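Mind having a look at this structure? Questions to follow.
Complex shown without one protein chain; remaining protein chains in place.
Chain lettering (A, B and C) follows the sequence in which the chains are written, and residue indices restart at 1 in each chain.
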Amino acid sequence: MKRIAVLTSGGDSSGMNAAVRAVVRSALSSGLEVVGINKGYKGLIDRNYGMMSTRSVSNILQRGGTFLQSARCKEMMEEAGQNLAAENLKGMGVEGLVVIGGDGSLRGALSLHRRGIKTIGIPASIDNDIPYTSMSLGVDTALNNIVYAIDCLKDTASSHDRAFIVEIMGRNCGYLTLVAAIACGAEHALIPETPFNIGRICENLRKRYREGRDNSIILVAEGVATAQEISNQIKDCIGFESRIMVLGHYQRGGSPSSFDRLLGSRFGQGAVQALMEGESGKMIGLSASKMKLTDLEKVLTGKIRPIDKSMVQLSKSLDF
Amino acid sequence: MKRIAVLTSGGDSSGMNAAVRAVVRSALSSGLEVVGINKGYKGLIDRNYGMMSTRSVSNILQRGGTFLQSARCKEMMEEAGQNLAAENLKGMGVEGLVVIGGDGSLRGALSLHRRGIKTIGIPASIDNDIPYTSMSLGVDTALNNIVYAIDCLKDTASSHDRAFIVEIMGRNCGYLTLVAAIACGAEHALIPETPFNIGRICENLRKRYREGRDNSIILVAEGVATAQEISNQIKDCIGFESRIMVLGHYQRGGSPSSFDRLLGSRFGQGAVQALMEGESGKMIGLSASKMKLTDLEKVLTGKIRPIDKSMVQLSKSLDF
Amino acid sequence: MKRIAVLTSGGDSSGMNAAVRAVVRSALSSGLEVVGINKGYKGLIDRNYGMMSTRSVSNILQRGGTFLQSARCKEMMEEAGQNLAAENLKGMGVEGLVVIGGDGSLRGALSLHRRGIKTIGIPASIDNDIPYTSMSLGVDTALNNIVYAIDCLKDTASSHDRAFIVEIMGRNCGYLTLVAAIACGAEHALIPETPFNIGRICENLRKRYREGRDNSIILVAEGVATAQEISNQIKDCIGFESRIMVLGHYQRGGSPSSFDRLLGSRFGQGAVQALMEGESGKMIGLSASKMKLTDLEKVLTGKIRPIDKSMVQLSKSLDF
Partner (left out) sequence: MKRIAVLTSGGDSSGMNAAVRAVVRSALSSGLEVVGINKGYKGLIDRNYGMMSTRSVSNILQRGGTFLQSARCKEMMEEAGQNLAAENLKGMGVEGLVVIGGDGSLRGALSLHRRGIKTIGIPASIDNDIPYTSMSLGVDTALNNIVYAIDCLKDTASSHDRAFIVEIMGRNCGYLTLVAAIACGAEHALIPETPFNIGRICENLRKRYREGRDNSIILVAEGVATAQEISNQIKDCIGFESRIMVLGHYQRGGSPSSFDRLLGSRFGQGAVQALMEGESGKMIGLSASKMKLTDLEKVLTGKIRPIDKSMVQLSKSLDF
């Protein structure tokens, strides 16, 4: 193997730059050449790329987002686009590819593996919905951002005895919402994985109110409902006014945490090492503090990373 | 003067705790007793208060919000409530009062001054809409929070070539929006004080797009329009999709900046000193780096703190 | 079991409050009473304690340090002190104890277990030197603080083409130093676990200088040498002036990261659960994302948590 390529795809997450840097520097230090693809699969199809040097990745470790940029790419969801992408890679003399992104991005990686490009995927998604890795890249930074915002909100909530409904990212996966609730001492966490009873929540709000603790924070994963919907339901149920807060894209970015810089660096180096050992069609993940490869097919069977039941229990027992 | 009282009222802002602490410790060190009123004017009417010691205000300097709490109080907007509040203060033997809050709170302070309570107001409002002070308490912390969130957003915007419309607090006053735009390098700041032309903004978006810079950040003060409305107008005008972000109550809180801790401390000490010098019916403000008193009547004539034209110009010239 | 106690001991670390909160609330929600011991083993010997309610642990989750306080306690290192501590616990009717701290604290826990008090230890130490847990409480927050400080320093280093030697906590364990080096892109990490060659470091500084990259960051664990010593050695070797920075106690504190709040909460709940299941003389640890008990004797055999060789390798390859 003489030349590899790297791209970031899908929604950006903090730590992607650390991963790209580690791919580039690990590869260069092993004598490989590295092509950086701009704007994800779109750049692969549009032949938007350049050769990377050690300096290309200086001073990016501390920056959020992805300096290689990302973009949506419908072509990559169809055979024709996948074929073109594989041909372009071969045309550049690229024998190995590292794809950094979420499940859609990993699906693209699998399609290129099937077309003869040795491909390794790195799981990057703030939702933490990708299975076979205990953490995806960007989750820890997102959590710290969320926790900072909710800490701020609590100052206001406790100054005014107010209830806030906070909407948090996560379509199918309540990980961010659940962990943020534990980390911030929120009263309730509404997540897609477990049913909730709005009547019980209202009953608890009433009970807190009677006890003189009428400030409350309720977190809701976007996959469950909007913050506005929950606020309306509470008003309909007990006439109680609550404020809403939608954290939105603020959750994605910011200078990566130490954890995500380390994780991205380990993922990047591990992916290059896997390619050099002839691996392909696999995702590198974090398992019991170690790097571990799993077949992309297995990762992409459709099951979402399950939520840890003990954490759901923990969230409830701490609101005692 | 033997005994004074202090309360926080209206929307909370970071630095209120520093101000309360300075009122309490300055007064105690001058031999005065201090009563802390809980929940603003409501606590004054409900007789919800307690004596303050040096220790009562330990470890609050670094905390957002107000540990004395705040609340809405309709009674205080009417004669009967104002009379009751003044009577309660006299019943407690309180001769002087420090009121920390926004324009509504200062209006209450004026009404108590007219009822014979020596009263000094401290301007606290993240909007920075109060005249006769160059900065209100909490503005600087709010700006740092806003700037942090928009920095995060820029990581995402530049990773994806996206346009974001960010909605910022400020009903009648565009100060936060304008300064944040300068501080974050936003492309446009839509503020109540100056008209804007949606066609020109769309034209600029198109121009940036042609130049290959299709990420943009547009800030809008809530008093102008919602972020969603601006996003819709842009879509109607040029078919361009933009994302929205509503910063909401996140802007209020968080550990106060160094500036707000210092300002709150100076305001608090200055208010006590003013009371001891027999002043009343005045607001303490920051003017040319010094503390300065202004008659509350003058402050409350209805004019909002005007925006600095040179800053509007600055905002435009930096987007060259 | 009807009544348990909790104490924090040794150097404070961020997340201790989350652990205490989880111990208290988990225990109360299971029908147990909880005694909070102030100032660690010293408070146990001096009978400095109080009953804990749900409210006792409100609003502490976001605070660094330990609100139960910690202290040195020489008595606890001797038989007489250990006997007195055990008697005092029995005198209070305490059947179970949770000890939160580093290896010295866990040693005390073992001595109480041997005196018939059911005892569970929670590993809290920013050094991450405790074996049988992949992370100790406070490490993640310390790393984020260190990374923030070094990011700041890099701004200055690259503005002036300067070399900085940064001294980081860790007497026997280079974990903080190694991870910080990877996370910040430092050129060298000097740790107790692997030998280093000052000549090679000087050679590299010269090489960077010739390439026009004369800013460098070198991290050194306090167990290896002081920053000043390394700076002197470099000066003696190649006449190159470097600046030093000693991070000191700044590393310990600050609002805990999301990770440490979650970890502390899980440790706290897990410790109570273990006590209720009749366990004793064990430490709860994090292993493969799960809670796991290990005999304190095994933990305390003197071996320090080994450093991950692959991370040492990673640190080197990224400085290519």
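One rule holds in what follows: a contact is a pair of C-beta atoms (placed from the backbone, for glycine too) under 8 Å apart; a residue touches a chain by one contact, two chains touch by 3 or more.
Bear in mind the structure is a predicted one, so any value in this text is a computation, not a measurement.
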{"item": "Visible chains in contact with the missing one", "value": "B, C"}
{"item": "Of C:R21, C:K118 or C:K154, the residue in touch with the unshown chain", "value": "C:K154"}
{"item": "Options B:S56, B:T177, B:S216 or B:Q269, residue touching the unrepresented chain", "value": "B:Q269"}
{"item": "Listed residues B:V166, B:A180 or B:V312, member touching the removed chain", "value": "B:A180"}
{"item": "Where the unshown chain meets chain C, residue by residue", "value": "8, 12, 14, 63-66, 69-71, 145, 148-149, 151-156, 158-161, 164, 243-250, 252-254"}
{"item": "Chain B residues that touch the omitted chain in the full complex", "value": "21-22, 25-26, 28-29, 54, 59, 61-62, 134, 140, 143-144, 146-147, 151, 154, 158, 179-180, 182-185, 255, 257-259, 261-262, 265-266, 269, 287-289, 291, 308, 310-311, 314, 317-320"}
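Everything that follows uses one rule, which is that only the chains that are shown with their structure count from here on.
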{"item": "Pairwise touch network: line, ring, star, complete, or other", "value": "line"}
{"item": "Proportion of interface numbers common to chain A and chain C (over half same, under half different)", "value": "same"}
{"item": "Rigid-body rotation angle, chain C and chain B, from Cα fit (steps of 5°)", "value": "180"}
{"item": "Interchain centroid distance [CA atoms averaged], chain A/chain B, Å", "value": "35"}
{"item": "Interchain centroid distance [CA atoms averaged], chain B/chain C, Å", "value": "39"}
{"item": "Centre-of-Cα separation between chain C and chain A, whole angstrom", "value": "28"}
{"item": "Multi-chain contact sites of chain C, meaning residues that touch two or more partners", "value": "none"}
